[in-house]
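Every protein chain of the complex appears in place save one, which is left out.
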Amino acid sequence: MQQEYLLEMRGIDKAFTGVKALTNVDFSVKRGEVHALMGENGAGKSTLIKVLTGIYHKDAGTIIFDGQEIAPKTALAAQALGISTIYQELNLVPFQTVYENIYMGREPRTPIGTIDRRKMIHDAREVLEGMGISIDVQEPLRQYSTAIQQMVAIARALTINAKLVVMDEPTSSLDAKEVEVLFAVIRRLREQGIAIIFISHRLSEIFEICERVTVLRNGELAGVFNVDELDTQTLVNCMLGRAFTSAQRNKGAYAFEDAEELARLESVSWNVRLNGIGVDIKKGEIVGLAGLLGSGRTELCNILFGAEPPDDGSIFWLDQPGDIRSPRDAIRLGMGYCTEDRKVEGLFLHLSVKDNLTMAMLPQLTKNGVVQKKKQDAIVQQYIDRLSIKTPSSEQLVRYLSGGNQQKVLLARWMCMNPKLIILDEPTRGIDVGAKAEIESLIQEFSAAGISVLMISSEMEELVRNCDRIVVMRDGKKLGELTDEQISMDDIMDTISHGASEILTAKEDERT
Amino acid sequence: MSTGPVNPITLERPPLSDTLRKHSPVIMLGTLLLINAIFTSNFFTIDIVWLIIIQCATIILTGMGQTMVIATGGIDISIGSQMALAAVVCAHMLPYGILPAVIAAIIACAVMGLISGFMVGKLNVSPMVVTLSMLLFARGVAQVLNDGRILYIDQYKNFEFLGQGKILGELPMQIIPIVIVVAVVYFIIEKTAWGRRIQAVGDNPTAARLTGINATWTIISAYVFSAMFAAVAGLVLVSKVGAADGSNMGRLAELDAIAAVAVGGTSMAGGRAKVMGTLLGAIVMQLITITVVMNNIQYEYAQILKSAIIIFAVFIQRESRA
Partner (left out) sequence: MHTKKSPVRRVWKWFASRNTIIAFLLLFTVAAIMFSNRNFVSFNSIHNIFRKVAQDNGVAALGIAFVILLGQIDLSVGSTLALSGVISVLVANAGYPLLGVGAGIAVGVLAGFITGLMVAKMKISSWIASLAMMLALRSVVLLITNQQPIPLQSAIFMDLGQVKWFKVSIMVYIYLALLFISMFISRHTRFGTGLYAVGGNEEAARMMGLKVDKIKILAYVICGAICAVGGIMMASRMRGAQPLAGTTWETYAIASCALGGLKLTGGEGKFSGVFFGSLIIAILNTMFNYSPSINTWWQNILMGALVLISVGLQTDAIKLRLPKAAKHTAEVNK
């Protein structure tokens, strides 16, 4: 007697040092279904998956898997129960052959105790062929594309007798053709009765491959839908939440029709993330990049700042072809970039507030290579006062500051350079409400002082409040631009979901 | 060293272990002095101070360069060979005068440092492997130049003054290069933009690049300076000994230098340079030797103790870089 549901998670709570990441979440997956788990950053998707796969331990709630209550302590324990996860950064060994990767750690052995390579090769080939993939399993894994590597990871999961496979953004680095290959494999797995939890930010994929969708928002369950009865509008609304549509515009009418252009990207392509996008920024304008995760917003900023060379396309600065080959070039032209992940890409955690603040400015602060302490102190103090950065002294190590104050230090790093353009990627993430308001008013000050701003935010209200113009992106393409009274939560979401359904219909047309 | 007074309004207090870690060189030095006060007779004499200065010189000089390299997140284990190379080059050039000899020795080592730095900074090869090959390579050059023999330089009395002379009465000559090099490195690390960049590159290479820092040159410069300070150490050593032995001079000197840096509180992961810490660390390492010798214990025990201290120092400096 088999239950209808393979997995039932009920009333899951999880908090990190007092901050609730999941509150009373229910989540269930039927046997042999492809179930999408959706939500914006911080919605709690990955926390939920980590609770399921034993990486985090739940604070409350029950997990019933295959008719039995489970509480896996480690990822391995979850694997042994039949729950396998295919991670975004593949957990495979690139130098080892395909078959070794599939059987790593549980190699079949011959009667005398040595590894039975012949059996491994034979079985590996069989498993992959069962998935519709035929490759030479004796080649090192790195010889193959990401898509094939993913197949190998799935094959590995199958040989551990997985009943449930979790795929964390499996399509994020695949091109359209590779996605088709993956979907073919997913369909085969479904036929074999294996359930799949599918995490993706591409709406069109959800509609193509999944049967049901669970949406999380702010750590709570926002809705469960059958894909048949769902349209993109409802899904996007559910993900982003319509509760706060009252966002007030800080801005007047669009005043940059005739303003001079500062920077322009033309048909830029990079990897599979950007597909011929063009964006322009005018002097003193605040341009927002809207779109769901994975739409290519951060990649666009990286290319403009010279951190990645574009595969195709060109960048213009003040109508001249911009020769931006490294961040140094971009800084010289007058750009500043506050990256999304402060700790990984922005801060020097072992250095002081003073050093962090003036690091980019050092060339202007030095005389014969020596830092002019008075000048430096004056500037540091000026910005600590102006941005009211809360720090006991400018010598305090930056890692002891709160998130909001760290962000202010990074903003000050570029403000003191007298930039022409400041790029802000999620400037208010992980920051308390007070500091958020301060940073937003700073952004307005930039604009008033003639500094252009290019900002990314996953909080639509933030974009609505602050931007003069919003560029809506999907799959590395521009879906549309909004100005003036078009700028509202409704319009942004309409554009995103409209664009998505357009892509979807195009795909359906192709198929019929 | 660089942290100011911590006021009560600190938003997140530095944990106690940080404070302990910061003062660990001073604590170790104090402990050693205490042990000597109890066990070693005639320890607190002025002669001991002169002895420490003379014997510490090479550790301090090489330690200073090592501090810069380790602050960039690298390591240089070729400095012992660099010292030998400098000594041999100098011995060969002395007939042409002291100044040309000194300059030639420093340049020879700087070139070696440039090669190491290029491989690490530009080609991204592991610093350990690069400097290990450089250890062989520079040693080989020194041996070839000397043809495996020992070159005696005792006829150059003026040069020997550098290693054997006294100034202002009893003060050993070594104090001059020590003071100059420590002052220069302290100045570089604490006062110049370059010093900030060295630590920035070691702390967070990605952020450094996005802040417009030329990481390649910053790394190369650290290796070049490390080699040049090793050259100075080699010169001090050769003038003290009076002979240049390309095969054996400076062997395992890198170990003392790394130990001094580790004990001094510079993180092996890079990003922090504690110049004065390294100075204290070098004195600690030398004090261990002196303590052991003055108490008639075999020197090898000092070596074992030093190894344990290196492991201990690295162990407490190691941190989860969250």
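When the chains are written out, they are named A and B in that same order, and each has its own residue count from 1.
Going forward, contacts are C-beta pairs under 8 Å (C-beta built on N, C-alpha and C of every residue); 3 or more make two chains touch, one makes a residue touch a chain.
Every value quoted in this text rests on a predicted model; they were computed, and no experiment measured them.
K.L.:
Quick one: say which of A:A15, A:I64 or A:I135 touches the chain that got left out.
P.N.:
Missing-chain contact among the listed residues: A:I135.
K.L.:
Tell me, which residues in chain A touch the chain that this view leaves out?
P.N.:
75-76, 79, 87, 90-96, 100, 104-107, 109, 114-115, 117, 125, 129, 132-139, 143-145, 147-148, 151, 180-181, 184
K.L.:
Suppose we count only contacts with the excluded chain; which residues of chain B make the list?
P.N.:
Where chain B meets the chain not shown: residues 75, 77, 115, 119, 122-126, 128-130, 132-141, 143-144, 146-148, 252, 255, 258, 262, 268, 298, 300-301, 303-304, 306-308, 310-311, 314-315, 318.
Throughout what follows, only the chains that are shown with their structure count from here on.
K.L.:
When the C-alpha atoms of chain A and chain B are each averaged to a single point, how far apart are the two points in Å?
P.N.:
Chain centres of chain A and chain B, defined by C-alpha means, are spaced 45 Å apart.
K.L.:
State the interface residues of chain A toward chain B in the complex, per the touch definition above.
P.N.:
Within the complex, chain A contacts chain B at residues 305, 307, 326-328, 330-332, 337, 339, 343-352, 355, 359-360, 362-363, 365-366, 369-371, 373, 390-397, 400-402, 405, 413.
K.L.:
Using the touch definition from the top, list the residues of chain B that touch chain A in their complex.
P.N.:
2-7, 9-14, 191-194, 196-197, 199-200, 203-204, 206-214, 267, 271-272, 321-322
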